[in-house]
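Report on the structure given below.
Missing here is one protein chain; the remaining ones are kept as they sit in the complex.
Let's look at chain A:
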Amino acid sequence: MKRVNGYKSIVLSRVVTLLVPMLLGMGSLVYASSTVGHGAEAAHPEVVAHAQEAVHSETAVPDDAAAHGDGHGGHESAGDVIMHHILDSGVMAFEPFGELHLPKIVIGGYDISITKNVVMMWLASAILLAVFIPVGRTYSSLSSRKAASGVANTMEALVEFIRLDVAKSNIGHGYEKHLPYLLTVFAFILMLNLLGLIPYGATATSNVNVTLTLAVFTFIITQVAALKAHGIKGYIAHLTAGTHWSLWFIMVPIEIIGLFTKPFALTVRLFANMTAGHIVILSLIFISFILKSYVVAMFVSVPFSIFIYLLEIFVAFLQAFIFTMLSALFIGLATAHEGHEAEAAH
């Protein structure tokens, strides 16, 4: 028995000594770190390609990455690659199949070229229109005595949720006026968030310009609603927060800052959430590239990035909901008739 055990341990130790360097990539299994530079190619698409390769390895096993790793080498560090994946660009790369250069448009000195994020927004819009217009048609041909089924029923749950739990409970009276905006912003952000999670996709909401624009819409709607609800006099009175006039030189700037904090918070919340998730996924993937190890890829990068990916799906819904919810809340706060403040002001 003892001899058999000893024999086994010898075999085991041999297997380990053979496998460990191989698994840890200490031999010739070097990938994604080739120093062969591509002078002819511009740095820009090369980097995007590299980033796409990283995304590709999310779904495929790392062997696959090794297969075309030597083709696209770069000087860039992992950070550069991640940033180029996150950032907007004028090139859509479909890694093994080639890439698509989007048209550059410059009008009056302003660069309004079509970028990856713009394409994603159009794609999202197309999907939204393709989903919701038939649903709308179903409903316009539906009497109140019949219930919808299928896609229409699913979308009804969504619309009903936004209508009752978001719009009605936060805005209250006169919520119908703001309902189309809230529904659109929810569906739009949700679709953009989800499109960022599919391969070859880009997250438009992880770009601060997109979220800023959406937040500005909320800001404009909020201010218009406040002006309509209180009138110009009430709106200005609101800026003093009903305090004594001697405090106005403090209160007015604070209230004005407060007006702009809300859209700023909306902007940063959505942008940061969507960016952070992608950075974490890419970083986890790059751990295996940096350590050049299959073991790390198997037991750290892939499981953890799958976990973060699932979390991202949740976050996609959550952030779309939060943006809509806060928009509704801000509109509700702006239109609410605060009688006590008006009384205190007199």
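Criterion: a residue touches a chain if its C-beta (ideal position, glycine included) is under 8 Å from a C-beta of that chain, and two chains touch if they have at least 3 such contacts; residues count from 1.
Keep in mind that, in the parts below, contacts and distances are computed from a predicted model.
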Listed names "Metalloregulator ArsR/SmtB family transcription factor", "ATP synthase subunit b", "Aspartyl/glutamyl-tRNA(Asn/Gln) amidotransferase subunit C" or "Bacterial cell division membrane protein", matching UniProt entry of the absent chain: "ATP synthase subunit b"
Touch with the omitted chain, as defined above, among A:Val91, A:Leu227, A:Ile279 or A:Met298: A:Ile279
Chain not shown: contacting residue from A:Arg137, A:His173 or A:His244: A:Arg137
Interface with the unshown chain - residue positions in chain A: 77-80, 82-83, 86-88, 105, 110-115, 117-118, 121-122, 125, 128-129, 132-133, 135-137, 139-140, 142, 144-145, 148, 155-156, 159-160, 163, 176, 179-181, 183-185, 187-188, 204, 207-210, 212-214, 217, 275, 279, 283, 286
